[in-house]
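With one protein chain held back, the other chains of the complex are shown just where they sit.
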Amino acid sequence: MTNATIAASTAAAHDTAHRFRGIIPPVITPRTAAGRIDLESLRRVTSHLLDGGVDGLFILGSSGEVPYLTQEERDLVATTVIDASDGTVPVLAGANEQTTERVVAESQRLADLGIDALVVTAPFYALSDQGEIARHFRTVKERLDLPLFAYDVPVRTHVKLSVDVVRDLAEDGVLAGVKDSSGDDVAFRLLKLATEQLPEFRVFTGHEVVVDGALLGGAHGAVPGLANVDPAGYSRLYASAADEDWSAARREQDRLARLFGIVDVAEAGISAGAAGLGAFKTALQLLGIIKSNRMSEPMRSLGASETDRIHRLLVEAGLL
Amino acid sequence: MTNATIAASTAAAHDTAHRFRGIIPPVITPRTAAGRIDLESLRRVTSHLLDGGVDGLFILGSSGEVPYLTQEERDLVATTVIDASDGTVPVLAGANEQTTERVVAESQRLADLGIDALVVTAPFYALSDQGEIARHFRTVKERLDLPLFAYDVPVRTHVKLSVDVVRDLAEDGVLAGVKDSSGDDVAFRLLKLATEQLPEFRVFTGHEVVVDGALLGGAHGAVPGLANVDPAGYSRLYASAADEDWSAARREQDRLARLFGIVDVAEAGISAGAAGLGAFKTALQLLGIIKSNRMSEPMRSLGASETDRIHRLLVEAGLL
Amino acid sequence: MTNATIAASTAAAHDTAHRFRGIIPPVITPRTAAGRIDLESLRRVTSHLLDGGVDGLFILGSSGEVPYLTQEERDLVATTVIDASDGTVPVLAGANEQTTERVVAESQRLADLGIDALVVTAPFYALSDQGEIARHFRTVKERLDLPLFAYDVPVRTHVKLSVDVVRDLAEDGVLAGVKDSSGDDVAFRLLKLATEQLPEFRVFTGHEVVVDGALLGGAHGAVPGLANVDPAGYSRLYASAADEDWSAARREQDRLARLFGIVDVAEAGISAGAAGLGAFKTALQLLGIIKSNRMSEPMRSLGASETDRIHRLLVEAGLL
Partner (left out) sequence: MTNATIAASTAAAHDTAHRFRGIIPPVITPRTAAGRIDLESLRRVTSHLLDGGVDGLFILGSSGEVPYLTQEERDLVATTVIDASDGTVPVLAGANEQTTERVVAESQRLADLGIDALVVTAPFYALSDQGEIARHFRTVKERLDLPLFAYDVPVRTHVKLSVDVVRDLAEDGVLAGVKDSSGDDVAFRLLKLATEQLPEFRVFTGHEVVVDGALLGGAHGAVPGLANVDPAGYSRLYASAADEDWSAARREQDRLARLFGIVDVAEAGISAGAAGLGAFKTALQLLGIIKSNRMSEPMRSLGASETDRIHRLLVEAGLL
């Protein structure tokens, strides 16, 4: 992207900012019991989320099991959700690859399918410093004419995006925003302050149980995996915060935080990753939205006793 | 402590809960330029904090450079602050030692000096699991007849207190509360929910820039190092939150978060620990409350250029 | 792979074991100054290594910058080295992908190009436990009829392969061996002991400066990045160890360990990853084997002052 293009892009940023706000669930990827992508269930998940009032859809994220999907499966998910949502809300997509050139190739494919924005992590498997990370995002933005969100997820990439680097990239119009799943609420607040002169720059939290506090601190929205299960709850939470009715926001958040207990019901022999995503899938199965809670290989799916416990928590949360 | 004593202790917990709330700064330990504990400056810090409206004083914490203090110096700090505060607010003290028996010995000495509550970390240098950590706190509580707060600081102890263990210890009357400096706001919220049936149990955040969100989420107060510099600001923030005036709380928090930039002014050659604590000391020196910003050996003290930058931030925050 | 196939594969394992031993450098991937794969230089590197007496070639490893290569570039490297080595030694290739199905697809492509063995890591970006890791390797082996080596590199995957899991996979004929770059020499020795009843199972160290000790402890060879620069030195080291002339092995290792100082010459602004691989490339450029020390984006290439220091170390090592 030339400087002229960056300027134009910045001019367009105001619209972008208006489009990207609120609750943007990281859409799960249902599979049939046999292990194939379940397109019908994926369409029902999309409708469930739109009916719940969400403001965007983030496909091919960690909650969407993106590292486990083949290229063909990734394309299938993208085309299905883009078609099912039919332009009602923006579709953001994770271009989940190890390093710059591979991210560019992945992004190009997704761009051709019609997504509205890219979500890109720092390089992984590679061992990068902050300088390389900055060049990584700059190169991706130069090569793709789409709003670019940084996905800060050190539990997976094993590097935290520094506040200084993100602010620089925001000021230069490279990044439209950040999805913060770092678990570092101190850095999150400092980033919000560091970018307060950039009203178009978007800051989203990726954590399910602290959305009220993040919104109080100035976040523009949230990307909570649990919103797959209860999109209406998160939409109410966001609306209360927008109305500055913080007591209502807190009550909704507390209810959702209790519901989040579903990610802890897994017994020994299930990895932490499979436990969390498996809980979302099992809940959606219990709600009648997807047909199977089957996980991508080599993750195990949750069983009967775990399903019972999730059922109980759904009842307590008023969802069943 | 026998079961009967625990019951009596639980009966007393309601009063305890009322005494321990609000802003409880971790009091810094001033030194003279020659390196000795500066008792006169320590008395002035105490007055400065009380004048700022704080609700308690936490001495011998990390901000008090406790790992660097000899036994004699620790006693000197305790007697000085207990005397200077004269019972106006409770004095909590860190019994900072590696393992159980050493913590008990340290606690006994501090108890004899008249502190109001103990603050104890998980064992460190030792390699402990959650079972050993639970036994550690139970033993300390059995041996000392004082309210016991767990100090969760994995950046130093390298172990996170699990929500389940803390909840069990809270239910059994072992812990009166927790000071959470883990940086894990998700676990913090889940702990708050897990102990909501225990109204006497206290949950404090140790992080300077997310106090508004923590209070919104139900925290009973904060133990922010930066409150050494601006106790009145944190007191206003707490009062606004208590009044459910969250907009005012957020504005105050944002101002304090900008002031927190003083911990980042240090140049190369200063460790992260020395940079943060050195900034608090330098600010207090600029405010005329302590005489020297001298750090404990082997930490380096901040110099002229760093002092200039801190001066600027104090002016921007309205403190100079 | 059926049980019958596993049995056949086990029968073939003895030959496999004979083929996979000694010094197997992780081949670097030269680029032209303009950034394209430099096929001519890659052929010269291959000849340089074969002339140096190496026992195998490991392409598409971390030293080969595999996370930075596009699919097309990976294929180009594979076909070029397979062609240039012409069957003189086995060619092992890294199927470097995030999870099982993606590894299988990558492996199939490489298998079709004619490689002799696969080198596969634990899943990455994904958050896997040891059970999922075991299923991952089992599935890859079931789907590909090639010797399978586990690449244990927790600095990149952020999970250590447990001794128990690797031993189980070895006993079941899933793994032909392991390339250990974990830096955990204690686990390395315990793995060697745990598999001593499996004489065909191969254990290689990936660390440049402890090859003599690893061979003394029973390792079957080494995969040292530095062998790109001095293959003859590592071949002599291996030969001395095979002759049980441990004094000679140690002397050669000490010389190579001093030469390894080239990875530390980089100045500020170069990441640790780029510093190490950049040093290998710069040394090969100074030795006249490759044309440019250009790194894959977004890594920076080493400059003039670093090249000077590497030149000096090459002279001290007797290579220039």
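The first chain written gets the first letter, and so on, giving A, B and C; residue counts start at 1 in each chain.
Throughout what follows, contacts are C-beta pairs under 8 Å (C-beta built on N, C-alpha and C of every residue); 3 or more make two chains touch, one makes a residue touch a chain.
Just so we're clear, the structure is a prediction, and the values are computed from it rather than from any experiment.
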Partner chains on view for the chain not depicted: B, C
Contact residue for the chain not shown (choose from C:Ala214, C:Leu237 or C:Leu284): C:Ala214
Touch criterion as defined above, residue of C:Leu39, C:Ala105, C:Leu190 or C:Ala272 at the omitted chain: C:Leu190
Touching residue (missing chain; options C:Leu39, C:Ala257 or C:Leu320): C:Ala257
Sites on chain B contacted by the missing partner chain, in the whole complex: 67-71, 96, 98-102, 105, 123-129, 131-133, 135-136, 139, 155-158, 269, 271-274, 296-300
Touching residues (missing chain, whole complex) on chain C: 183-186, 189-190, 193, 207-210, 212-214, 216-218, 244, 246-247, 249-250, 253-254, 257-258, 260
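Heads up, the rule we're going with is that only the chains that are shown with their structure count from here on.
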Pairwise touch network: line, ring, star, complete, or other: line
Chain at maximum distance from chain C, centres defined as averaged CA atoms: B
Innermost chain, taking as reference the mean of every protein Cα atom displayed: A
Centre distance in Å when chain B and chain C are each reduced to the mean of their C-alpha atoms: 50
Interface hub residues of chain B, defined as touching at least two other chains: none
